[in-house]
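Shown next, in structure tokens, is the structure this report addresses.
Excluded from the complex is one protein chain; the other protein chains are retained at their positions.
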Amino acid sequence: MKRRTINRIAFVSSDTPEALAACQALEKMYGSVSQDDADVIVALGGDGVMLSCLHRFMNTGMPIYGMNRGSVGFLMNEYRTDNLIERLEKAEITPLHPLNIETVDKDGNEFIARAINEASFLRKSHQAAKLRISVDGRVRLEELACDGIIISTPQGSTAYNLSAHGPILPIDSPLMALTPISPFRPRRWRGALLSTQNTVKIEVLEADKRPVNAAADHREFRNVISTTIYQDATAQSCIMFDHEHSWDERILSEMFKY
Amino acid sequence: MKRRTINRIAFVSSDTPEALAACQALEKMYGSVSQDDADVIVALGGDGVMLSCLHRFMNTGMPIYGMNRGSVGFLMNEYRTDNLIERLEKAEITPLHPLNIETVDKDGNEFIARAINEASFLRKSHQAAKLRISVDGRVRLEELACDGIIISTPQGSTAYNLSAHGPILPIDSPLMALTPISPFRPRRWRGALLSTQNTVKIEVLEADKRPVNAAADHREFRNVISTTIYQDATAQSCIMFDHEHSWDERILSEMFKY
Amino acid sequence: MKRRTINRIAFVSSDTPEALAACQALEKMYGSVSQDDADVIVALGGDGVMLSCLHRFMNTGMPIYGMNRGSVGFLMNEYRTDNLIERLEKAEITPLHPLNIETVDKDGNEFIARAINEASFLRKSHQAAKLRISVDGRVRLEELACDGIIISTPQGSTAYNLSAHGPILPIDSPLMALTPISPFRPRRWRGALLSTQNTVKIEVLEADKRPVNAAADHREFRNVISTTIYQDATAQSCIMFDHEHSWDERILSEMFKY
Partner (left out) sequence: MKRRTINRIAFVSSDTPEALAACQALEKMYGSVSQDDADVIVALGGDGVMLSCLHRFMNTGMPIYGMNRGSVGFLMNEYRTDNLIERLEKAEITPLHPLNIETVDKDGNEFIARAINEASFLRKSHQAAKLRISVDGRVRLEELACDGIIISTPQGSTAYNLSAHGPILPIDSPLMALTPISPFRPRRWRGALLSTQNTVKIEVLEADKRPVNAAADHREFRNVISTTIYQDATAQSCIMFDHEHSWDERILSEMFKY
């Protein structure tokens, strides 16, 4: 990978005192330009601020480099103030393809959203959700009674998907993980690994009695009726990692954690 | 077990056409008395109507015999119209001890409820729940980030608990299953089997940002702050099963299902 | 619990340099008597030496107190040389009931053994084991194709059983965990929790083509044909734990590990 030249940085931070302080310190040290004029966005905080930048700068070619000033921070590099230009110039850019999520709610409203990590569905009342799951137009599960379900990208596979007992996926694997949350019936169903060529459709059955909310990453859609999810290979965001802690390396070492 | 004499039956049914028709047919065949005068309650429908009867007749000594006219029906006997008196006289009575659930919501309201199957907690917004878990007054998990958690009785262990990957418990085992739903952090935590001597406390952290609903079986409590759960050995409901399909037998054959 | 008076200690150690050195040091500090004259056995090493003492002194009433000079050491107390008499006098004794294991091999030889932790079965060739599983004389799984199976006591539930994805059991729960190792068919079978009243029978099918070894803790039986396992409530070993780290406490904190 050829080395980039970085001159102009735009800093973005979450609104925690720790992230804001880091932002001020770094702007003082390295200067700061508007986002339009920047060569790179440096995001300070946790995975939330990174996800938000990846959405905002999708399809602009602008790379986002995060430094961890928050919790978890799987998407973030280690926080250090020195040698930032050099780290940025050496960092590896990983392109991420989002999921396209087309959803209709019970009032007939249509929404299109994108997800870097996952599309998720969760019941919103005490009534179990009943979902019909289709792949490429063919019904695969007529009725999944459950708390919900997750459709995760490789980059999201270490997040919500992992919590719901889904597998960690290598970042470059052409796969989506379909992972149920508390499946009641069929109760032993463990989910599926689908190809990024597949299109998944989730229909909410008995939606009045059993309301379900959907989410595209952290953006929520209430009382959804039907949602179509597929990888959008034409869209991409660009995330940067220090060379010695590339995403491949992160995922691999995550897989060997216990 | 000595044989009971059954003369007077009160029929109860869920409001589905199938259950109502069965109720009419059986009342015609066997007569029907008021619940106060009955020797036994016969419940028609699915597990929902049975749970509701077990709650209503708790601590009355009144046994409940269910016949399946609905979905699942793990708590129900097989539906047949003939020889009902003989089946009832031969049926085995299993006493069930409920969980006592004392909960406080964010407005300071206090509720006391009982659960035959389980106490459950589920986030109600897109924000992960953060729960502090104590056993007998000692904090065991300072902060569980998750979708929710279930505290299940043995009789509930084949229901919601099983869906969330908890173990099936023999009906007479002095245990409660504590089973997380999508644990984010600690993400590999598999839950715990506690003694019925233990008292569990679930506190909701950052409850304004991360609202959580609790449920005692199907009864829901919104925006809970703190909940205490323990087995109430002084309370009991009485469920009846055909001798040849006792609960022991059901649980055992459930364990060997796959 | 009334306080015991401890005057005479017999030390036992595994044969690692670390355990032997500890044994020498402690014998010098506290004196040493023969095992016949001792009030208590102090075992030095890892879980292996403890298991071996629990077997050797079964049904003698002799309590065993372990101190960890080896790996894992779930059955052991923390190693410290000072105040040993006081620690011993304050320690809690937990009685452990073993499993009785009656096995027949392909040459018709019969063996009776006891297990503190578990009975286990593992294929010994590249051919999958085929096992028939009965509970109280009734066949529950006609044919389990697998690498093997484990029948674990509560005290063994944090050991081999846990590795094979079985649940951790409270020490006083009247249960045995039946946990499959790599079940091929039925491939989704997760095992069962049985009552200590139950008797389990494991028969090896096609034993010539598919040879299987059994083990009672670490004692191995080759080419077994049929094995019967049940809790022997008349037999017991006595293990001692420091009051502030009782087994209940250990199991509970193990359950909340992740």
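Things worth noting here:
All chains are identified by letter, namely A, B and C, in their written order; residue positions are counted from 1 within each chain.
Going forward, contacts are C-beta pairs under 8 Å (C-beta built on N, C-alpha and C of every residue); 3 or more make two chains touch, one makes a residue touch a chain.
This one's a predicted model, so the numbers in the text were calculated from it and none came from an experiment.
Across C:Met67, C:Ala215 or C:Cys238, the single residue that touches the chain missing here is C:Ala215.
The residue touching the chain not shown here, chosen from C:Ile64, C:Ile181 or C:Cys238, is C:Ile181.
One chain of the complex is left out; on chain A, the residues touching it are 133, 135, 140-141, 167-170, 172-175, 186-195, 252-253, 255-256, 258. Where chain C meets the omitted chain, the residues involved are 72, 122-126, 146-148, 159-160, 162-165, 181-185, 187-188, 213, 215, 218, 220, 258.
Assume only the chains that are shown with their structure count from here on.
Distance between chain centres (mean CA atoms), chain B to chain C: 34 Å. Of all residues in chain B, those that touch two or more other chains are 187-188, 258.
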